[in-house]
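Structure below; questions to follow.
As you look at this complex, bear in mind that one protein chain is not there, while each of the others sits in place.
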Amino acid sequence: MNDSYKKLAKPYEIWLYIFALFPALVMFALIFLDTEGINLSEASLTFGNFSQLTESSTIIAFVNSLKFAFLSTLICAILGYFVAYRLFRSKFKNKFLILTILILPMWSNILLRIEALGNVMQPNNIITDILSKIGIHIGIDIKGTSVAVLIGLVFTYLPFMILPIYTALEKIDPSLEEASLDLGVTHLKTFWKVIFPLSIKGIVTGSIMVFLPCLSGFAIPEILGSGNIVLIGNVIDQFFRNMNYNIGALLALLILILILGAIFLVQKVDKEGETLL
Amino acid sequence: MAKSKIIVLLFTLIITITLISGCNSSNTLLLLNWGEYINDEVVEKFEDKYNCVVNISIADSNELFYSKIKSGTTVYDLVVPSDYMVQKMVENNLLEKLDFSKLPNYSQDNLLPGVKRISKLMNESSRNEIDYTQYFVPYFWGTWGLMYNKNKQGLEDSLNQYGWQAYFDRSLLPSGTTVGMYNSIMHSYAAVMCSENLPLNEEKDEYISLCYDKFKAMHFDEWGTDTMKKSIAAGNLDLAFVWTGDCLDMLYSTLDDGTPIDEVSFDIYIPEKTIAFMDNLVMTKNARHKDLAYQFINFMLETENAKENASVVGYCTPYVSSYNAIVGYEGEEQWDNDWKYAVSKYYPYYEDESLYKGTPLSFFSKKYMTDMTNMINNVKTS
Partner (left out) sequence: MEEKKYEVATLQEYGYKDYHVMQTIFKIFGRILVALIVFMLYFSIFIIFLQSINSSKSVTSFGHVTFKWYLEMFSNRQMRLAIQHTLIISISATLLSTVLGTIIAVGINSLEKKKKQRILLLNNIPLLNADIVTGISLMLVFSCLLPIFPYLFGWKTLLIAHMFFTLPYVILSVLPKLREIDPNLLDAALDLGVKPRRALWKVIVPAVKAGIFSGALLAFTMSFDDFVVSYYTTGNGFDNLSIWIYGSIGRNSLTPAVYSFSTMITLITFLFLVIVHLFQSKMVKKNGKK
């Protein structure tokens, strides 16, 4: 494209150097220091922070995070594909409308939403109260279990899976499908051999969008797990909360590097790269 | 054409924002407070009287107060930290020594004996012989206790019989009792120390392993914060260690719904040895509006204002005159009578300081905090 547009990216590069790279370097330095917050005046050099990585709770929390993130991504992919496919097949073609309807729940504060969800996962809640007034007595008690956390994660981040898959499906040339059907291939086979492979890109993008927040989030496991389920996000949050920025930065950067590595790999596989949405 | 429209739009927007928020005049008092911890009506009265603006920011933990003040991103005039954080702030030279001659409404005699006791305990635990009372004016205070579900058969009895021991031993509780612990490192640690009658401010590795054993054996059903009081009121949880004010807050809203006072389904048991806390108005060293800040503190010390301020918060006013105004109410108003009942029951008045319960927390070294964090995570993940 036109060269005169190149300069448009320059200010953003500088912006990123100032706001992303420079603080990342400071955070990196914090790993090797013993400081109070980010106050560098009384800093002393230490490698003691790294012993946090061998702490069994850190390792278990990390494994837990991977487990929950993987499972929720898988469930989101299955449910999300289904919804996206049905939407794609429906007569509803206003993409912006679909997008907004799916993302609208996120405009309410996440804490309020998760607490509301957590409330109805307990035996006595607002719904059972209303139902008991008309004589129905039912109630579930799953708060504090892994299932509760999974439900929370899946239904919070599902929109991020549906949208890219829908976009990918939309891009498929309809004549491809027609050709396949004209050649006598059944609907099911057409789906498997033509449509699904072409929409994998959407699944990959969606998976990244779901996996990442599940991996590093802490509010959902904290509330729905009744504080008994510890993910790496919770550990990071605890350390920052108690002013231990050194260990906090160590764990956070470790995750960042892992994620960037994964993105790098995805970019290697997906030649066009940057397919987020 | 459309492009220039957008640019005009953006500029208008930016200018509007500047106008809306460009009020950093000398008449703005910057207060850093806990959420919903002040009566807006009292603030408005102050603003009208002194023709100024009170700009309130909020934070939800003492540690966040500290990091906000320390980082200096905003020069707050007044902050409301708890006892141990006042100590830490003073030791790190972040606070201004108060000039009590500018606070005519303040008098030592007007402080409740329980408040004086906490100040004394703070000074006793000082590592550098500092008189902390020079730095703060008490704002609210209270204790911690074991909030429980009255509908759970036998729970009230076992608490009255065994106290703390019941909280940490499932065999002393009725079967099927669900128990919650406050999800804060310092508070859960303090709970163990209180139950074992150990000092709250000493750092010993054996204490940490003691906590580990206790937590592990107990296997709490929930590590929660504010949600626990709601769970107990709803009958989803039976027992939890919470702020007494949390329980009162729940009590007031239950009474507001029309539940008679003897039908309330929960109550709080305050053990002999427990955590006490006191939140205080302190002035930061770099405060820019010191005169206004003094006027504000003085205003909040007025009996009527302090009482009005306490009416929206479930904690106890530290001033004798306001306390008496609340518990001495003689009238027909349901709300005032409920308030009187709750305050005199849960924050009783004793002439003798030593009858008051509770010890304030103290702050720990970074290393000890890290060890405690890991200990609790180890309990939860094992």
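For clarity, chains are labelled A and B in written order, and residue numbers in each chain start from 1.
Here is the rule we use: a contact is a pair of C-beta atoms (placed from the backbone, for glycine too) under 8 Å apart; a residue touches a chain by one contact, two chains touch by 3 or more.
All of these numbers come straight from a predicted model, not from anything done at the bench.
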Inquiry  = Among B:E96, B:E156 or B:D226, exactly one should touch the missing chain; which is it?
reply    = B:D226
Note = Answer key for A:A61, A:L158 or A:V230 versus the chain not shown reads A:L158
Inquiry  = Applying the definition given at the start, please give the residues of subunit A touching the unseen chain.
reply    = 1-13, 15-24, 26-27, 38, 79, 82-83, 86-87, 94-97, 99-117, 119-120, 122, 124-127, 129-130, 133, 155, 158-159, 163, 186-188, 212, 216, 233, 236-237, 240, 245, 248-249, 252-253, 255-256, 259-260, 263-264, 267, 272-277
Inquiry  = I need the residue numbers on subunit B that touch the omitted chain, in ascending order.
reply    = 3, 6, 9-10, 13-14, 17, 20-21, 24, 30, 34-37, 40, 43-44, 55-61, 71-75, 225-226, 230, 233-234, 236, 243, 245-246, 249-250, 253-254, 256-257, 313-314
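What we mean here is this: only the chains that are shown with their structure count from here on.
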Inquiry  = Report the inter-centroid distance (CA atoms only) between subunit A and subunit B in whole Å.
reply    = 35
Inquiry  = Applying the document's contact rule, which stretches of subunit A touch subunit B when the two form their complex?
reply    = 34, 36-39, 52, 55-58, 60-61, 64, 115, 118-119, 122-125, 143-144, 222-223, 226-230, 235, 238-239, 241-244, 247
Note = subunit B residues touching subunit A in their complex are 61, 63-64, 66-67, 70-71, 183, 185, 220-224, 227, 230-231, 234-236, 366, 369-370, 373-374, 377-378, 380-382
